[in-house]
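Omission of a single protein chain aside, the complex is shown with its protein chains in their original locations.
We call the chains A, B and C, going by the order they appear; numbering starts again at 1 in every chain.
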Amino acid sequence: METAVFYVLATIAVASAVLLVLFRNPVYSALSLVATLFAVAGLFVLLNAYFLAAVQIIVYAGAVMVLFLFVIMLLNLGHSEALESTVGRYRLTGVIFLCALLVAQLTAVGTRQLRGPVAENEALRTENVQTLGKLLYTDFLFPFEVASIILLVALIGVVVLVKRETPETT
Amino acid sequence: MLTTVEIIILLPLFGAIVSGVFGHWLKKSSGYVATACVGAAWLLGLKTLVDVMGGVGVDENVYTWVSAGSFTASVGFLVDPLSAIMLVTVTTVSFFVHVYSFGYMHHDAGFARFFAYLNLFVFSMLVLILANNYLLMFVGWEGVGVCSYLLIGFWYERKSASDAGKKAFIVNRIGDFGFLIGIFTMFGYLGTVQFSEVVAKAGGGALPASAATGIALLLFLGACGKSAQFPLYVWLPDAMEGPTPVSALIHAATMVTAGVYVVARSNVLYTLSPTAGAVVAWVGVFTALLAASIALVNTDIKRVLAYSTVSQLGYMFIGVGVGAYTAGIFHLFTHAFFKGLMFLAAGSVMHAMSNELDMRKYGGLLSKMKVTGYTFIIGTIAIAGIPPLSGFWSKDLILAGAYHSHVPGHAALWALGVVGAVMTSFYMFRLILMTFFGQPRDAHLYDHAHESPPSMTVPLLVLAVGAIFVGGVTGYPLEHGWINHFLDPVLGSPDHGSGGAGLSPSVLIGISVAAGLGGFVLALVMHRSGRLGADSRQPIHKVLWNKWYVDEAYDVSIVRPIHRLSMALWTIFDTIVVDGIANGLGYTVKGISWVSGRFQTGRTPTYAMWMLFGTIAMIYAVTLP
Amino acid sequence: MFEIDWNILLPSLVVAGLVLVVLCVDIIRPDNKGGVSGYLSLLGVGVAIWVSLSLWGRSPTHGLGGMLFLDNYALFFNLIILAGTGLTIFVSTGFLEREEGGRSEYYLLILAATLGMMLMAAGADLIVIFLGIELMSIALYILVGFFRRRTDSNEGSMKYLLLGAFATGFLLYGIALVYGSTGTTNLREIELAVAQGRVYTHPMLLGGVALLIVGFAFKVSAVPFHMWAPDVYQGAPTAITGFMSAGPKAAAFAAFFRVMVASLGDLSGDWSGAIWMLAALTMTVGNLGALSQRNIKRMLAYSSVAHAGYVLVALVAANERGIAGGVFYLLAYAFMNIGAFAVIVALGRKGDENLEISGYAGVGFRHPGIGLAMTLFMVSLAGLPPTAGFFGKFQIFSAAVEAGYIWLTVIGVLNSLVSVYFYLGVVVSMYMRQPVGQAHAVSMTPFARVALLTASLGTLYIGLAPTSLLQMARQTVSALL
Partner (left out) sequence: MAVATSHYLILSAILFSIGVAGVLTRRNAIVIFMCIELMLNAVNLAFVAFARHLGQADGQVFVFFVMAVAAAEVAVGLAIIIAVFRNRETVDVAEVNLLKW
């Protein structure tokens, strides 16, 4: 059962990722990324990462992707086909070849001994949110604070970069 | 309290700062400051020499530049007979060149700048010769390089001048590369760059023979660059684009001898490695002959002197290469006087001839420029090796050293040296005869010719006195003179491999004197027949009074082949091979630079593509065993 | 609950507090145009330097759940980073007013980037290093694009962001693989796991190492991950370019060295060959690229690539002298490079930044002080004796010879000789070319003067009396070896 779900989700994830790259229209690309994100969220559930699955859907597929779509609409790029001329055939072949090489390398280094059984961690499955929460506020308290500063900086940065200036300031 | 050595070194630095920073306001007085500083350094240098003769040496660490763990580098100075001789040579010539420059550069807009550079040069040169470790020596080494570059390109408005500066710069980089790697390797093996410790450790057997050879050859590569030896000599003739006092000071008397000094200073390494010594000697003799043969046919007065310098430097390398270090340094010492003299005299001639450099337009100048003419002749006799003038003593010491040495082919080395001496004598007398004798060939120039002001002629006279006497006074009797007693304790006396075998010393002396005179006679004969100065591929003047049959035969059998050979050597080596390599290197590097710039397309996906390439390569490189 | 050792946190806490204070000042006084925030930032940086110095020499500790180190290594890099920040703030005061009207967020972003760098130097866990990199990078993305109406500023920012995020992907994948094979992201535990052979699968660890190298190589702009550097350096506001080439580069090297030597040192047999290639390529491509540049910022960008190559040589050698030399070199580089950029800022004027090297003709005579300072920086960058640059290179190359990497040294020395050509090109332009057109007055704020003077004196001091700093650099090494 789990295996079947895995393969279904994996297929959706890969297919929509490919579509993300292939669609000419950035809106479609964004929507296929959303599909991928959902599929990955499903995989998170299979991997007992319930909290992350929720965050993935709420923050990523929700907030972040809406931001993307918002900007696409704002810049009115929704159907500007002319923007994207096709990539040269040689280049495309090269890229596909290189990426295949990359997949081969990554799987070669990554998967040799990872077919065996997984370690069971009961707490992680049954009390996922509690476990993560505890970790975040103890061992990972410091990185947590740093992450907050990163978000603060990003916030200020966005204001710096796009806020329209009032006419009297030069 | 500053010691004498420190004062000597700081004086020119002070002069450089004053005339460099305040030159704008000081105008001509900056020249007085600069000259006074060097003059004081000169007097203190003489005092130092006297001290050293009295047995007072200095090897002091003034300031620990850096000390971290096992590694220490200091700013420290060493005054021993070797550096004392160098010190006197450098300060003497520098002082008189400074005096001379007053007259020579008088109307130049960059007067203060010129003196600032000149003083900076003297400072760097003193650091080079007085340093007690290789690191500080390298500081001076780079310093003189930069000053030389600045001074060659002094008249930067002239493209040829800035090109010449660039060329000198590029070629010297190759030498510096050898020098630096040599220092690193030495440090890697011995853990020190201090002269005294290197001598102790290397002499104590801490250095394997192969390493000694490697380091010695790397240092020699550096020496080749600075001292203009084959194949790195090409920059020196072009360096004549600089003002003439610069040619006299830097490109004849001081900086170009730094390579000889380095080899002599590192004598322990060359003693450990006979191979390296032999390489030095053979490169030296090859350069000596090559440059002399080019000088035979050149008609640009400064270039003839430049090739002559290259050739004489070759002799010095024969000396230090065969282990006759004293002879090499002795020749350096005497050469500084007579070559400095001749450059200054050439400058005086140019001054009189509206900066015309082509000897074919000179002639008959002796009557108009007595001081310049006679001092020039003195210099010529000295360089030709005719006794009792200075050149004879030192050149003979080198040739005797070569003859008696252990170096493979030492007899051939000697014989080639003698051939070179004939050529030297010939091209120098050719220069004299074309410039000062015969009929004026350019009436207009001749009419305007005049003797130079005293600020220029007085240095000529002083250096002429040096060119006459320093050799005999210090070098007599041959091989047992004062200079031998003075320097041999530091440098070691040359070991006479073949002992008393072969030709006796008096025969050797006889042959080398004959060589000098032979060149002179040859030049005179050709002058009489009017063949000097004329481009000998042109039909020879038919109307001349001594149209001897012998002359014709001689012309066909000797002069023309030599001329052709010289031209061929000049074209092949100078302009095609070496020049080509030097320029080609520059262009190639620039070309590669341009091509590599094309990868930088400005497009983000291209950059990402290169990153992906790199990533894949990186994974391969790390994960594959 | 765990105890917090405040000492460990102190240097970063000072800077983090400063970020918040500057933020508050901006909110209270939005019209101060950065003046007050600038002074405050300087003050805070001074305090942070003082704190770092006062913590110097303690026995190394770590804390906050094993997230941060407190050792001489981190503190020394704090000094480099803070010196870079301080000098940049000095340079920026006049620059901002001239170019686009000061805005106080500028200082806040610089301080945030500084905080990120300090975390990179002190991070004891890959997660902290990652967050430090991101904090620094995000602040820099914004700073590069700070002049938002300038197309070059925008463009540089966008390129930097896209490629930086791309590289982050590789870095994260590397961290994931290291985590998967050792079961931890903590640097000390990784070291233990490698030493005790508790590695899950060895190829995966090596794959992770390779990708980590890629991530760091991007941040230090090593070839072929360097291509962003020339474009971004050219596009960024000049003061920021100087800032980027000093602190961020030093911080990236701090993390790079610590991860490679301290945690993965036992695997050096696997990675040193790759770094060897990286170093050789970086030196060569950087210097060759710089050779044909006419824009001084772009030339210095390639030069900074080349300098990354020299420091990578130290990583290849990975012995005591090498690491001390590399650390020392980064300090020297910070001073001479920011100094050079201070000169570039000083010689520009509103609307015309005067960035062509040919535009420097005659500067040496018209502005003797500036000319002299620039000559010092160029000579030092070229590594001519007796300057700071020479000394750093001497350390690094003799360490490489000591470790037996003769050929790498040969390549390095050759490169260093080639580089003299284009550095002296600037000097030649200043002293040996006739200026074209009308001379213009150079106006420097007192702050900019201080910056130039500090950078010059620092460069001189490091070159002429390197002993004490080199001793400090050597004391940092024990944290790694």
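One rule holds for everything that comes next: a residue touches a chain if its C-beta (ideal position, glycine included) is under 8 Å from a C-beta of that chain, and two chains touch if they have at least 3 such contacts.
Everything numeric here is computed off the predicted structure, so don't read it as measured data.
Trainee: What are the shown chains that the left-out chain touches?
Mentor: Result: the unshown chain touches A, B, C.
Trainee: Looking beyond the chains shown, say which of C:Q234, C:N337, C:T375 or C:S398 touches the absent one.
Mentor: Only one of C:Q234, C:N337, C:T375 or C:S398 touches the chain omitted from view, namely C:Q234.
Trainee: Among C:R98, C:R148 or C:R366, which residue is in contact with the omitted chain in the full complex?
Mentor: For the chain that is not drawn, the touching residue is C:R148.
Trainee: Contact with the hidden chain only, please: which chain C residues?
Mentor: Listed in rising order, the touching residues are 127, 130-131, 134, 138, 141-142, 145, 148-152, 154-159, 161-162, 165-166, 168-169, 172-173, 175-177, 179-180, 183-185, 230-231, 234-235.
Trainee: Tell me which stretches of chain B touch the chain missing from the display.
Mentor: Interface with the chain not displayed, on the chain B side: 597-598, 600-605, 608-609, 612.
Trainee: Residue-wise, where is chain A in contact with the chain that is not depicted?
Mentor: Against the missing chain, chain A presents residues 2-3, 6, 10, 13-14, 17-18, 20-21, 26, 29-30, 33, 36-37, 40, 43-44, 46-49, 51-52, 55-56, 59-60, 63-64, 67-68, 71-72, 74-75, 77, 83-85, 87, 91-92, 95-96, 98-100, 102-103, 106-107, 110-112, 114-121, 123-124, 128, 131-132, 135-136, 140, 143, 147, 150-151, 153-155, 157-158, 161-162.
Convention: only the chains that are shown with their structure count from here on.
Trainee: Report the inter-chain centroid distance for chain A and chain B in whole angstrom, where each centroid is the mean of the CA atoms.
Mentor: Here chain A and chain B have centroids separated by 70 Å.
Trainee: Using mean CA coordinates as chain centres, what's the chain B-chain C distance in Å?
Mentor: Here the centre of chain C sits 43 Å away from the centre of chain B.
Trainee: If you average the CA atoms of chain A and of chain C, how far apart do the two points sit, in angstrom?
Mentor: Each chain reduced to its C-alpha mean, chain A and chain C end up 31 Å apart.
Trainee: Quick check: what residues of chain A touch more than one other chain, meaning two or more?
Mentor: 105-106, 108-109
Trainee: At which residue positions does chain C touch at least two other chains?
Mentor: Counting only residues that touch two or more other chains, chain C contributes 203, 206-207.
Trainee: Which of the residues in chain C end up touching chain A in this complex?
Mentor: Interface residues on the chain C side: 1-2, 9, 16, 19, 23, 64-68, 101, 103, 105, 108-109, 112, 115, 119, 125, 127-128, 131-132, 134-135, 138-139, 141-142, 145-146, 148, 173, 177, 180, 200-201, 203-204, 206-208.
Trainee: Which part of chain C faces chain B closely enough to touch in the complex?
Mentor: 158-159, 162-163, 166-167, 170, 203, 206-207, 209-211, 213-214, 217-218, 223-225, 227-228, 230-231, 270-271, 273-274, 277, 285, 288-289, 291-292, 320-321, 324, 368, 384-386, 391, 394, 397-398, 401-402, 406, 409-410, 413-414, 417-418, 420-421, 424, 428, 432-434, 464-467, 470-471, 473-474
Trainee: Note which residues of chain A are touching chain C in the complex, please.
Mentor: My answer: residues 105-106, 108-110, 112-114, 138-143, 146-147, 149-150, 152-154, 156-157, 159-162, 169-170.
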